[in-house]
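Structure below; questions to follow.
Here the complex is missing one protein chain, while the rest keep their positions.
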Amino acid sequence: MFQRILIANRGEIALRVIRTAREMGIECVAVYSDVDAQALHTRMAHVAVPLGGQLPSESYLDMDKVIQAAKDSGAEAIHPGYGFLSENATFARKVVDAGIAWIGPPPKAIEVMGDKIISRRAMREANVPCVPGLVDPVEDVEEAVKEAEGIGYPIAIKAAAGGGGKGIRVVREPSEMKSAFRAASGEAVASFGDGRLYLERYLDRPRHIEVQVMFDSHGNGVHYFERECSIQRRHQKLVEEAPSAIIDDATRAKMGEVAIQAGKAVNYCGAGTVEFLWSGGEFFFLEMNTRLQVEHPITEMITGVDLVREQLRVASGEELGYGQDALSINGHSIEVRINAENPFNGFLPSTGTLHNLRAPGGPWVRLDTAMYRGLEVGLQYDPMLGKLIVWGADRAQAIERMIRAIQEMNVGGVHTGLPAALQVLEHEAFRKGDIDTHFLESLTIQSPKELEGLAAVAAAIYRHKLAKRRALAPADAARTGWLNRSRSDTAAYVARAGTNQSSMGAY
Amino acid sequence: MFQRILIANRGEIALRVIRTAREMGIECVAVYSDVDAQALHTRMAHVAVPLGGQLPSESYLDMDKVIQAAKDSGAEAIHPGYGFLSENATFARKVVDAGIAWIGPPPKAIEVMGDKIISRRAMREANVPCVPGLVDPVEDVEEAVKEAEGIGYPIAIKAAAGGGGKGIRVVREPSEMKSAFRAASGEAVASFGDGRLYLERYLDRPRHIEVQVMFDSHGNGVHYFERECSIQRRHQKLVEEAPSAIIDDATRAKMGEVAIQAGKAVNYCGAGTVEFLWSGGEFFFLEMNTRLQVEHPITEMITGVDLVREQLRVASGEELGYGQDALSINGHSIEVRINAENPFNGFLPSTGTLHNLRAPGGPWVRLDTAMYRGLEVGLQYDPMLGKLIVWGADRAQAIERMIRAIQEMNVGGVHTGLPAALQVLEHEAFRKGDIDTHFLESLTIQSPKELEGLAAVAAAIYRHKLAKRRALAPADAARTGWLNRSRSDTAAYVARAGTNQSSMGAY
Amino acid sequence: MKTFVQIGETAHEVEVKERLGELQVTLDGDPCEVQYHEADTHGQIILMHGGKSYAMSIEGTPHEIAITVAGYRYDCELEDERERAANLAAKAANKGGGLLKAVMPGVVVELLVKEGEEVTEGQPLLILEAMKMQNEIPASGDGIVKTIHATAGTAVAAGDKLIALTAKEG
Partner (left out) sequence: MKTFVQIGETAHEVEVKERLGELQVTLDGDPCEVQYHEADTHGQIILMHGGKSYAMSIEGTPHEIAITVAGYRYDCELEDERERAANLAAKAANKGGGLLKAVMPGVVVELLVKEGEEVTEGQPLLILEAMKMQNEIPASGDGIVKTIHATAGTAVAAGDKLIALTAKEG
């Protein structure tokens, strides 16, 4: 096993790796940008190496600086976390070339899986089911009707030049093809100046279901069952759970096998996630994430396996040492991401300085976060501040426990998405497991009306107390921001309180 | 199920009950003394009823006040937690007589198990193994030798009037009896003015091992395996673990059966713990705790069962609904109690105001505590501020995880026993599982020498920075407690910092 | 003293009086019996009402206060009677007009309107990229685009002017 590793990341994932490494008796080297000199990952590591710079490109994304830090500090291996350089094949190669062990899959596997077209081609060859459809655009309506037969209805017509789901037309039977094709073509020309269209099976009410896999360097691989991540907006996941409420044992076994197949096809090693779209009982390969995922803890909670420990073990050349039979699902786990964003205002990023942090606790509540009192939440980095994870004997208990944990939590200084997660967890459809990837976007996030009057009363009393205190305080303090009401006068408060929202729609 | 319950307790155990109740949709009524008006249990409950008073006897121990609070708030049941009124049969009877459900065993069972003599007699009748020995004193050496044959060597000669382990003589073979008996008799007369002696089997290197049981009101009972609590001083447990490293499957099954036997003998209902002394492969009934124990979380961690949920279910009349076969042990769990005490100074109680709290987090770390920033830790209540609990796939991983979690934790403002726990966890004998109830008392608690120099350097730099800041601060602030060094001058600081230790051995 | 508390779409009128340390509160005209305790000096309070206790976290300024209770958050805008009158007058005088400023540093990705164009409330005016997310910034009321201060593709700092609107005639 390694004696010392470098973690090329920050925030909660750097802490996550440090924690397991410490438990394994491995020393950790943290790297940090100027902004992060006081960050928790620099405090919890055995060695902290400054990379300098304010921007990610000057620090965590600077491959040479990171590799130099590993050399200087005598780290034998680099763990990339997620994000930043974790799925950068060039970086992985540079690390290996520098004689440092790479705690991740082979660079070639990153490369293949990092390209949408190449990965799907490789997966089709490996008999991994992909969303039926064409790679090349169709010429005209006649060809479209012909090809659609082979793909199967419903069909989605997509602009070759488009993206982000814009301008998609759904055709449910051949008779609709003609008019839909013309409309889509015209729209594509208008929107993108390129009328080419291609066809794909349209998936009704798709669910995002992914399988966690792990391979050692001796040809052994296992999966740790699935996670359901359908609660998302703009492809940003908010609530994840394991196992999925809709997957039965047979499908679970099948998805697991397919995921291992996918990994083996690219000679995978280490931890990875094979993402599927599930719709009406079928599942299709979407992509493979060649790194540890944000939501890996829920898999840990239901399997009892420390995935970072397994990553370190296989990266150092150890065999997995157990087969699929040794793994089983115990209970249910849910994760909620704590993002600095305002769910009442289109999930707009929220900035501020954290104060008045209140962490939940008690049975089966896990908090993975790098938050601390005084942390300034800016825009340089990912808005994810942490993750709240619970385990329950069954799905219903896990849901109730997560609601309880969120109710205990407070993150003063910024808005977070927690109220949105709460609304999801309390929603009847979610409780029934009746969700798809559009579920979150279909909700209007709002705090319940019942407590609004009391909130108003509390706010008024708070203002009353503030005014009383100010009246007793020295005159200059009272003058600031109180006597003259104007936006600029309250700026100092706004900055402190971290609520930007009202000046957003300012006149 | 109940709609609303009252929790007749405070601190972390009140929170523990509130958390599960919230998850079950049950409303909670908290009661609080004047001191606890701001305590977390009053904040997390749905209803908070003041009992008034500063002392436990004026609040949490005042049976009539508590029952009145339940009536006034419409609580259908009372959960007593541990300590306070939890093992008070009179209170249990008053609760039942008031038409309120009692979340605990029948008053009669509390009564029987609350008396050392009566309980052992009842257990002997129920064929529960007790420490072999005599109830009545022996007349003389001859009788002692004769009786010793039946009890089995080694024999402990104890003063009938004694207690707390004082004046015990150990006799390993008959030839030693004469001189030991005489010496013990003389000592007993000198110490207690009463020379009567009785005999009991002396247990070499005893371990404290207890079994968690649960009975419903329909005659069903299960056990949730054992906990080992041998790391204790003056009968105060510090580190607990489940399962025990020394108990094999056969012994485990046998202890479980005996524990259920013990409960059935007193018509038990609800949660209870049967404590055993284990020595050289044999185990003997010690006592039964007729309530939830402080260390119940480690059982929860290895079984996945929420014991408070089970308590509430059976108290409301539900059947357990599963048998012993449904239960199994998954992994290993350790708990460390966070007491306000100074392990470097004889575990003397420590008081102060909590500031700079830093909670550990990450995988499989659970913190059950009612600590918050600003909490004043006084002497009115139990010094236990909370409990740190970890789970690991095996004992070794659980130990490493607990060490890591303790290293992440900081409780500013008071001394805690955490350094003592750390020293235990890092001790080779503990890691081998080679412990007994004398282990902790045999240790000299001290922080490792390696870091002492750096600590001295840090302290000197901190003082240097303090002095610099004071030099820049207004003169009157600088004068206070700095210029003239005397104990009284630093009193204000000491109070703030909560370190009483140095004025303890003051000249 | 009367305080107008705006939460989302709803306006509440709260009157708070303190007599000998006792709070007397009315909510939308009706008496509202509450007890208000500060649990710490960092904004944790306990509000007792109707036999129940509510743990709340409070933060903000006299004019913008956020309340977190049971995991939900209520963003409150507060005015007293004098402030309300002044603000209403200002609003009336400037209906549909006003200046849109960047609330955070970011990059203006695309301008969706031109100078002179009529816009309606809620209509997206431009796309601002911040924290790797593209955010459509909407018009706060009906009006006419008077001046566009921003250019597509350029970075803006928090507080930079983006677009000025004037009220529509008529």
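Letters are used for the chains, namely A, B and C, taken in the order the chains are written, and counting of residues starts over at 1 for each.
Heads up, the rule we're going with is that a contact is a pair of C-beta atoms (placed from the backbone, for glycine too) under 8 Å apart; a residue touches a chain by one contact, two chains touch by 3 or more.
On a predicted model such as this, the values are computed, not experimentally measured, just so you know.
Looking at the complex as a whole, the chain kept out of the display touches A, B. Of the listed positions B:118, B:190 or B:457, the one in contact with the omitted chain in the full complex is B:457. Touch with the chain that is not drawn comes from one residue among B:328, B:407 or B:442, which is B:407.
Touching the omitted chain from subunit B are residues 234, 344, 346-349, 351, 355-356, 358, 379, 382-383, 403, 406-407, 409-410, 412-413, 415, 418-419, 422, 446-448, 451-468, 481-482, 485, 490, 493-494, 496-507.
Along subunit A, the points of touch with the absent chain fall at residues 30, 37-38, 42-48, 73, 372-374.
Note that in this section only the chains that are shown with their structure count from here on.
The chain with its C-alpha centre at the largest distance from the centre of subunit C is B. Residues of subunit A found to touch two or more other chains are 403, 407.
Counting only residues that touch two or more partner chains, subunit C has 42, 44.
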